[in-house]
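Questions regarding the structure given below will be posed in turn.
Complex shown without one protein chain; remaining protein chains in place.
By written order: A, B and C. Residues from 1 in each chain.
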Amino acid sequence: MQDLFFYLFAALTLLCGFLVVANPFSRNPVTSAMFLALTIVSMAGLFVLLHAFFLAAVQILVYAGAVIVLFLFVIMLLDLKEEQRRTANKFGIVTGVISVGAITVILIKTIFESHATATVATPALEGATQPLGRMLFNDYVLPFEILSVLLLVAMVGVILLSKKDLR
Amino acid sequence: MKLEALPWLILFLPLLSAATITLFTQKNRELSARLSIGAIVSGFVLSVIFIAANGWEPLQKETLVTWLEVGDLQVDFGLRLDPLSLLMLLVVTGVGGVIHIFSWGYMREDRAFSRYFACLSLFTFSMLGVVLANNFLMMFIFWELVGVSSYLLIGHWFERASAADASKKAFITNRLGDFGFMLGILIVWALAGGLNFSLIEDQLKQNPALFGSMTTAAGLLIFCGAVGKSAQFPLHVWLPDAMEGPTPVSALIHAATMVAAGVYLLCRVFFIFTTPALHVIAWVGAITALMAALIAVQQNDIKRILAYSTLSQLGYMVLAVGVASPTPAMYHLTTHAFFKALLFLGAGSVIRALHHEQDIWKMGALSKKMPTTSATFVVGAAALCGVPGFSGFFSKDEIIAAALNPRHGSLGLFLLAAGVAMLTTFYMSRLVLVAFFGPARSDGADHAQESPKVMVLPLLALAVPSALAGFFGIAQLYGKQLGEAHSSFQVLAMAASLGAVVFGLALGWGLYWNAEKDPLPERIGPWARMLRNRFYFDELYEATVIKLHDTIAAIADWFDQWIVAGLMVRGAHGTTELVGRALRLAQTGNLQTYAFLFVLGVAVVLYFVLGK
Amino acid sequence: MHIGLEHYLVVSALLFCLGLLGVVLRRNLLVIYMSLELMLNASNLALVAFSRFNGHLNGQVMVLFIITVAAAEVSVGLALIVALYRKRQTAHVEDLTTMKL
Partner (left out) sequence: MDWNFILFTFIKIACVIGAVLTMFAYSVLAERKISAFIQDRVGPNRVALPLIGSVPVVGPFLTRLGFWQPIADGLKTILKEDFTPAYVRKAYFWLAPAIALIPSFLTTAVIPFGSTLGNPNKKMVIADLDVGILYTFGIVSLGVYGIVLAGYAANSKYPFLGGIRSSAQMISYEIAMGMSVVPLFLVVGNLNLSKVIEYQAQNGWLICYAPVSFFIFLVSSFAETNRLPFDLPECETELVAGYNTEYSSMKFALFFMGEYANMIAASSMMVVLFFGGWTLPGLTTPANTLATGLLHIGIFVGKMLALMVLFIWVRWMLPRFRYDQLMDLGWRRFIPLALANILFYAGWFWMKT
């Protein structure tokens, strides 16, 4: 049952990811964004299978609920229709695919050759929210605070950037 | 009361005024002029006070400040105070002050009034430095400063190409002489181990063979400096061109001070010259005197005539030094400073009255329109010609007499001197008769008016010493230091100079009284043209020196362009550029390309890290 | 075959390479950004899988951080794109070659 779900979600993730990048039917960025949302959601499914419930929820909440909506927002604001008209650079596509393919091969080869020892799932970390929180606010409190500053900086930056005339 | 600080004050007041004008009072014309004039006039007053207090020969002849001390070398910054320098101090500040005041009127409408006075003050400072210097190095420094400030003054109207060219010509020609001067200084330094005048003089007195075979060479090299500054024969070309500067500048530089510096130098270091060197000096002076007088006969520009006359008189002075008679040289220098400044200022007054007309054939009848200027000009001319009773008579007479002295002089030099005296009278009578008498030859001359008081008063102030300087005992004063003039042939010399004056005046009167145009070209034809063209010196230099110079420059240019810039610089930069061009291909500005290259790099790195 | 760490890692690697492909091939700035998000998510997946199979929560904490950074990055990046678009009227990388010589 779990295996089935894994294959289902993995296939869905990869398929949607592929459609984000190279949708043969549409080059509309909105479609890409929607498939990205689907990727995120199916990835959340994978997270659930990995017993990372909290992260699954956060994944949906942050990515699907905010980030991709932001993307949609911007796409709609910018009114992008350009790309549909452009002709692709064949040479670039071929070389790009080859180099990325090489990386893929290397990565997967490495994964299979490494013989990861932990093939059996360790006892599930049920209800991981509380330990996660403890860890976050004890061991990782400094990075956490730094991140909060990062967010603040990003917010200030975005507000400045979005002003009509920068001074 | 010793007043030791006074000479320093006199020296540095003009510098202070120049600095103040340049830094603070550029905008305030009147204040600038007052500062500059105040500096030089107070310099004159202070000089008088100093001389009054200490007499002509102060007990302490030198005041010293150690300026540089590097290893064994010690350079003092000192002032030498003896009759020679004190009298020159009076001449420079006195004549210079008068010229300053004259400038106030003459330059009134000039745009760069403040700059003019700043340069004037700087020039005064440098000249005073030359006069007061007690060693070769300090003299050389001020010598160069004189060159720089004269460059600035001659090129005052630098907007005019001719003025800019003239200033460059003056500076470069001077540098040529200065180069020799510097070599001479170095030789003296190497041999004597010091630069102080009195030190070297003492050493030479004790051991005349101190410099050995180098003495003549050192003397001649130092004479080179004087040749440049005093515009002697091969390097005389800059002085007539320098008339492009404002007329007061001409008066200051070309009559009283700068050109006199060369002669002053010769007298100051007279002790260093050997007999062969003196022969050379004498002949150079004689040739300059004759040549300049001949050229002056056929010039039409009032300032040029005066310029060549200056050259001629400088030749006299150098001749006097060359016949081992520095006293007459300095005597003539002093009187010449008075009357030549007077003549230049008179010419300036005329030029200004005629709205910058300088051709004497467009003047005439000015004696009626500008009585004071004319009268003073005539006084100056008479002094220059050596009319008996006027200052020039005494000084020139002494030189002509000295030219006959048995040890250094010769009959040739005497005849030359006498001939030049005749020519002087001739061209001066031509100038005076054409410019101030006869009919008015242009509308400008017809409507000329007397110049304002600020210009006329200096003329009067200079006319007095021009006329009477012969009675002040200046020669005796110089004689105290430089030795009495040889006066054994006074009668013959006096007869010769009197004859020259009478003959020259008669010739001039005959040819130019009421003349409409110059009758001389018709009479002597090609000779006149040659004179008018200044013996083709400029053309000669153009054809030889400048050609040679151009060739050397072309070769250097070729070397620079092909070897230095071509092979070395361009080679290096070409290689860099080629590599840069190759690398530039990678910078497409396209994000995608960068991403692709990045991915490629990651693939390679991954291959080496993981893939093996 | 039981699902192990390797399976998740393969999915993660494939997703990562898909994102990389998108970055290299697509020419719309926004889509490139989405591809970047894909890559970040792929790394998230790998981290969560590690966390799960090593019985330790460090990985999940990292994922939280990554999500936060990604949110900040996206907001700033999108603001930049909007600013750029206002200036140039394009979000197409081929038109944004001002730095080119």
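Please note the rule applied: a residue touches a chain if its C-beta (ideal position, glycine included) is under 8 Å from a C-beta of that chain, and two chains touch if they have at least 3 such contacts.
Not measured: the values here are computed from a predicted model.
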Among shown chains, those touching the left-out chain: A
Selected from A:Met43, A:Val58, A:Leu78 or A:Ile106 as touching the chain missing from the view: A:Val58
Sole residue of A:Ala37, A:Met135 or A:Ala154 that reaches the chain not shown, by the stated touch rule: A:Ala37
Chain A residues that touch the omitted chain in the full complex: 1, 30, 34, 37, 44, 53-54, 56-58, 60-61, 64-66, 69-70, 72-73, 76-77, 126-127, 129
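Everything that follows uses one rule, which is that only the chains that are shown with their structure count from here on.
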B-C or A-C, whichever has more C-beta pairs in contact: A-C
Cα-centroid distance, chain A relative to chain B, in whole angstrom: 88
Distance between chain centroids, defined by C-alpha means - chain A, chain C (Å): 6
Contacts with two or more other chains, residues of chain A listed in rising order: 92, 96, 99-100, 103, 107
Per-residue overlap in chain C, given as positions that touch at least 2 other chains: 20, 24-25, 27, 94
Chain A-touching residues of chain C, taken from the complex the two chains share: 1-11, 13-22, 24-28, 30-31, 33-35, 37-38, 41, 44-45, 48-49, 51-55, 57-58, 60-61, 63-65, 67-76, 78-83, 85, 90-92, 94
Residue ranges of chain A touching chain B (in the complex, touch as defined): 92, 95-96, 99-100, 102-103, 106-107, 109-110
Interfacial residue positions of chain C with respect to chain B in the complex: 20, 23-25, 27, 29, 32, 93-94, 96-101
